[in-house]
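Would you mind keeping the following structure in view while I ask a few things?
Partial view: only certain chains, each at its native spot in the assembly.
Note that the chains take the letters A and B in the order they are written out, and that residue 1 is the start of every chain.
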Amino acid sequence: MSIESTLAELGLSLPPAPKPAGAYIPTRRTGNLVFVAGQVPLAAGQMVATGSVPSQVNMETAHKCAVQCVLNGLAAIKAEVGSLDAIKQFVRLGVFVCSDAGFTEQPKVANAASELLVKLFGDKGRHARAAVGSVALPLGSPVEIEFIVEV
Amino acid sequence: MSIESTLAELGLSLPPAPKPAGAYIPTRRTGNLVFVAGQVPLAAGQMVATGSVPSQVNMETAHKCAVQCVLNGLAAIKAEVGSLDAIKQFVRLGVFVCSDAGFTEQPKVANAASELLVKLFGDKGRHARAAVGSVALPLGSPVEIEFIVEV
C-alpha cells in the first residue's frame, strides 16, 4: 500500500507543497539525501496556532502543530522526489518548540511527529532527533520541524 | 566571473578565515560535503553588534550581522577547498537569531543571508534553511549561522 493511502486511512492528506517563508527553497538534494527546510504548522495559509507552549498553546494543540509540520514536510519531499514511496529512510528530525522558561516536555511534542512517521513508514520512518526549546519562532509558530531523508 | 569578483561588485570582500571561538575547527569535510561551524558577525575582531532582536538590535543591523556571518562562512569554506568557485551548491543553512520573546521575524533576518548567497552563486546558492529564535548566543551575538555545502 502506498504511503498516501496509509495517510488517507489515518484521516490525513497531503497539503499542497509549502511555499518558503523567505529567500530559500523547501528542499535541497545532495546525493541521496534530501534536506527539508524548517516547516511551521501552516494549513491552507493559516497557522494552526501561535504562541508559546504551554502558557499560550496547550499540549493537544502543540501535537496538532507537530502533525501539520510533518504533513507540510512530506508535501515538500513529494515535490522534490515525485512520490513518498521513494523515501528509503528518515535520517534526522530537528524539532524546535516555542517554550516557556521551565517547560521540559519538548520530547512529548516531538513524539507527535515521530509517531506519525513510524505509522506511515514503519521502520523507515524511525530517525535520530534533536528536540529543543526556542524562545520565539517564525510567524509565532509553536513548533518548527526540519528533516533529513534518504531517498 | 569568479565569485570573489561578484563579491567585489557588491562592495563586499572576504575577511581572513575565521578562528574558532572554542575547541573545534571552522570546517569539516566528509565526502563532498563541507560542514561549516556556526559563524557570528565578527569583523576585524569586533562584533558588528550584540544583543537581542529587536529590543537591542534593530532589523537593519540584524541584516548586517547576517551578511557578516555569511562572509565569515565563505572565508572558512575558501580556506577548506581553495576557492569559492569549487562550491557546487549550498545545501542547508541553520540560522539562530537572538530574539525577544514574541519576535517572529527570524525569516526576514535570515533572508539577508539567503539573498546574498543567491546574488553570489545564483541557483547554486539556494538552500534549505531552518531559522529559529534563540534566547542567547555566543559573544552576545544577534545572529549565528551554520552551513552545509556540497563541493
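Simple rule for what comes next: contacts are C-beta pairs under 8 Å (C-beta built on N, C-alpha and C of every residue); 3 or more make two chains touch, one makes a residue touch a chain.
Keep in mind it's a predicted model, so treat the numbers as computed, not measured.
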Full count of same-sequence chains in the assembly - 2 placed in this view: 3
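One rule holds in what follows: only the chains that are shown with their structure count from here on.
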Relative orientation of copies chain A and chain B, as a Cα rotation angle in degrees, nearest 5: 120
Computed distance of Cα centres, chain B from chain A, in Å: 25
Contacting residues of chain B [partner chain A, same complex]: 31-33, 89-93, 99-108, 110-111, 114-115, 118, 126-135, 148, 150
Residue ranges of chain A in contact with chain B within the complex: 20-28, 30-31, 35-38, 52, 94, 96, 98, 134-141, 144, 146
